[in-house]
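Complex shown without one protein chain; remaining protein chains in place.
Right after this comes chain A.
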Amino acid sequence: MLHIVACIKQVPDTKVAKINPKTNTIDRASAPAILNPYDAHAVEEAVRLKKRYGGVVSVLTMGPPPAVKAIRKCIELGADEGYMISDRAFAGADTLATSYALAKALEQIAKQRPIDLIICGKMTIDGDTGQVGPGIARRLDIPPLTGVNKVVEINKEKGYAIVHRKLEDGYEVVKSTLPCLFTVEKEINDISFAPLPNMIKAARYHPTIWTADDLENVDRKQLGLKGSPTIVSKIWTPPKPKGGELLEGTTEEKVEQLLSIVLEKKELFQS
């Protein structure tokens, strides 16, 4: 029986989020909160591995109370248990402080049921860093396997996993001891449709919620803003480049002008 934990995050949908031009901050009201798309693939993979090998899938998130919705989404996808750490002490965390808090929560989860495998999405669409997953692995001193796009085998008895890690021009086959941590690429799977019983379960689901005080042996100096070595000093809209020359005329005239601009680079087209 494998115990797989997927670490997930609720994020503003940056595709539709608007920026308040006066304050240069994200207008949260304009952006619906969604389960980070890469994390959905992490949960999907965990559920697939559970079907293949048997086991339990837990999900863990850090966030404000509304993030419960993201956990419910994971229950729809087939996760069994949800854990959330939620406390003002966690607020303002950069990737270093986030990996610390999540690692502490994972240690707590492991006390109830030992963890064989942790799966994270490749990155979040609001932070875009991809640093939290590998950070968690270091905190727990387990091997991080980033960019996983295929799980070949998990063998709990013999204590190893074999995966494909994506490279810039191919992939490598890597064997690792268990437990370990994967960050997964989108192409690892297609998200399945949630069956109705999962949806019913999800709607009624209440995850375990821990505050900073509920976590054992936590060094508060390493949490939240206090525990974050990086700070955002300035948010700015880059100065607009002066812009290009707009071609004028009828469609045909525009195309002719464009054609002569392109054909000026004739060395590109001569074999």
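Simple rule for what comes next: a contact is a pair of C-beta atoms (placed from the backbone, for glycine too) under 8 Å apart; a residue touches a chain by one contact, two chains touch by 3 or more; residues count from 1.
Definition applied: contacts and distances are computed from a predicted model.
Peer 1: Assign the chain not included in the display its UniProt protein name, restricting the answer to "2-oxoglutarate oxidoreductase subunit KorA", "NAD-reducing hydrogenase large subunit", "Electron transfer flavoprotein subunit alpha" or "Aspartate carbamoyltransferase".
Peer 2: "Electron transfer flavoprotein subunit alpha"
Peer 1: Give the residue, chosen from A:82, A:121 or A:135, that touches the chain omitted from the document.
Peer 2: Selected residue, touching the omitted chain: A:135.
Peer 1: Of the residues listed, A:111, A:158, A:204 or A:242, which one is in contact with the missing chain?
Peer 2: If we include the chain that is not displayed, A:242 is the one touching it.
Peer 1: Touching the absent chain: which residues on chain A qualify?
Peer 2: The list for chain A reads 12, 14-15, 17, 19, 24, 26, 37, 94-96, 99, 123, 125-131, 133-135, 137-139, 143-147, 162, 165-177, 180, 186-187, 228-238, 240-247, 251-252, 254-256, 258-259, 261-263, 265-266, 268-271.
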